[in-house]
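What you see is the complex with one protein chain gone and the rest in place.
Chain naming follows the written order as A and B, and within any one chain the residues start at number 1.
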Amino acid sequence: MTVGLSWYLWLSALLFCIGVAGVLTRRNALIIFMSIELMLNAVNLAFISFGRYLPNIDGQVFVFFVMAVAAAEVAVGLAIIVTIFRHKETVDIDQVNLMKW
Amino acid sequence: MTFNPSDLWAVAPEMVVLAVALAVILIELLATRREGVLQGVAAVGLLAVMAVAVWSLGRPTGAFNGMVARDGLTVFVKLLLAGVALLAVLMSRDYLMGLDKSAPTGVREEVKGNPPLPPPAIAGGEAGVRHGEYYALLLLATCGMMVLASATNLVTLFLGIETMSLALYVLAGIRPERPRSGEAALKYFLLGAFSTGFLLYGMALIYGTTGGQTNLSMISKAVADLGDGAPVMLFAGVGLLMVGLLFKVAAVPFHFWSPDVYQGAPTPVTAFMSVGPKAAALMAFIRLFGWALPDLADVWGPALWMVAAATMTIGNIVAIAQRDIKRMLAYSSIAHAGYLLIGVLAAGSPGVRSAATASMLFYLVAYFLMNIGAFTIAILVSRARPDGDYQIDDYQGLGASHPYLSAAMALFMISLAGIPPTAGFFGKLYLFSAGVNAGLVTLVVIAVLNSVISVYYYLRIVVYMLMRPQPSPVEVRISPAMTAVVLVCVVGVIKFGVLPGSMMDWARSGAENMAQPTPQVVVDVNDPSQIRQSDR
Partner (left out) sequence: MSFTPVLIFFLGGVGMVFAALVVSRLLAPHRPNPLKNTTYECGEEPVGSPWLRFNTRFYVIVLIFLIFDVEVLFLFPWAVNLRELGLFAWVDMAIFIAILMVGLAYVWGKGDLEWIRPRGSSAGSAKGR
């Protein structure tokens, strides 16, 4: 039994889909946020496995940037969620709906 | 890899923006009585950025091993972005000072049963919004947009998008005491981060299927080599990348965030957001789809065609139903994004690529002037109301009490509708004729029909101002900075509406002076000579 590139890509696609499903079905802002992080990590896995099998170093470099940006995104996102929580006492996105079209 | 000092010229505007942003942060930290100083430093800094951008113009080339382009197109867009930021800075101080006076005391009801929480971030006291933070974030967003507009590598593209977006998420929610602002930030952030996931997955698939290329022109070559044998994964990657970018442009069906965010964000930020990110993301579109992937035009062309048609139609039709002027302008900006996508589609056919790009640049300049002008007047009118709301009904009878202001607003509305003699008319003319030359006749017909629909809701405001009686007297106070912004926009809209030639010539020379750099040094992992002894 050998594990080839396609195995990693399927795993990455699966993780990505779990993340997308989480974003679409969950209502807690923090859980949605975790699902988004799962999507980003699925991308990282795809980059790393492509980089390993091609072989090409750029994939790993890309992952560095994705990780750094994801951390910045976490900081900004959590800050926004904390601010919302301070004012509304909830992080349920169905409760955050002043504006409708 | 050797470092070439002249590469720094390619990012000189970005470096100046960054330096100004840091200076603003330090001034906010160290100085007292600083609101005027901060605005002055930010404005002068942006003027310096424009000067440096012009100075950096030269032979089209790349920099940093093909990471960014240094060419006329980039310089043009950087000038535009610095201009957008400059006008946003000029209109911000009055807006922020207005907030400080009317800032709520921040008393929050204690909810029974929960432990007491720290007071809300803004608890009266000092200024409601720290001006330095505000200007710094505005400048950092501008820096991200500049990187995005000049990116010729997937890595720089991604970094540009994220620098821009992260700053804008915070800017949208910079007034946490106002629930709508926080809500706008949360929605923008969650959907923006979601779309980033798609964008990145698309990049990963393109990277993998083109044999490890991240440079756009190398991707182009790899795609050409693949020919008909291109794997489905490549198409999926291009599609996902397109979804991520369309989100930033707020195209249908990825537009749901935009009206809420535009309404909830502070108005100068909304004005900035409605032009800057669109301009930068569309330049990325041009480089990516027009230059790097025209070979795949059969794949992304039809999809983008439908998106463009849906975007302008839905944007215009829903705009009719709006009662809030910020929401109306939000839907109008969705519609304008739809028109601009015609330019991207036209750029996909190599014959009209430069003409299409030039017409998009002209349209962006026109849209920038008329939209910023309209938002500035919206701020002024809303501040005449005690609750600071943005109802369209407020414009009733404004023509009698404030003739000059109303004339300017009417001009912006006429220009947004695309009626001559305004910049908006020539923008549409150039853009649609580029579309026709590229054979997109049906789409251009749809766009023209949409322009006719849009006349209804734009001219409704003019009709309100001129023909309705004023329900109650309104006192609009105008400061010198606001006057300057409105004047610049009025003069620009008229100038480019009567004599569009000079701007179109600049846009054309910018679009023709375009670089598609390739990396000079490629590290090959399989080549032992490029791996250091110690690593083996």
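Please note the rule applied: a contact is a pair of C-beta atoms (placed from the backbone, for glycine too) under 8 Å apart; a residue touches a chain by one contact, two chains touch by 3 or more.
This is a predicted model, so every value here is computed, not measured.
Asks: Hey, which chain A residues sit against the chain that's not shown?
Replies: 1-3, 64, 67-68, 71-72, 74-76, 78-80, 82-83, 85-86
Asks: Name every residue on chain B in touch with the hidden partner chain.
Replies: Against the left-out chain, chain B lists 3, 18, 22, 25-26, 28-30, 106, 114-115, 117-119, 121-126, 130, 137, 166-167, 169-170, 173, 532.
We take it that only the chains that are shown with their structure count from here on.
Asks: Counting only Cα atoms for the centres, state how far chain A is from chain B in Å.
Replies: Those two chain centres are 25 Å apart.
Asks: Can you check the complex and tell me which residues of chain B touch chain A?
Replies: Within the complex, chain B contacts chain A at residues 108, 111, 114, 117-118, 120-121, 154-155, 158-159, 162, 166, 169-170, 173, 176-177, 179-180, 182-187, 189-190, 193-194, 196-197, 200-201, 203-205, 207-208, 211-212, 214, 259-260, 263-264, 318, 327, 523, 525-526.
Asks: Quick one: in the complex, what on chain A touches chain B?
Replies: 9, 12, 16, 19-20, 23, 29, 32-33, 36, 39-40, 42-43, 46-47, 50-51, 54-59, 61-62, 65-66, 69, 72-73, 76-77, 79-81, 83-84, 86-89, 93, 96-99, 101
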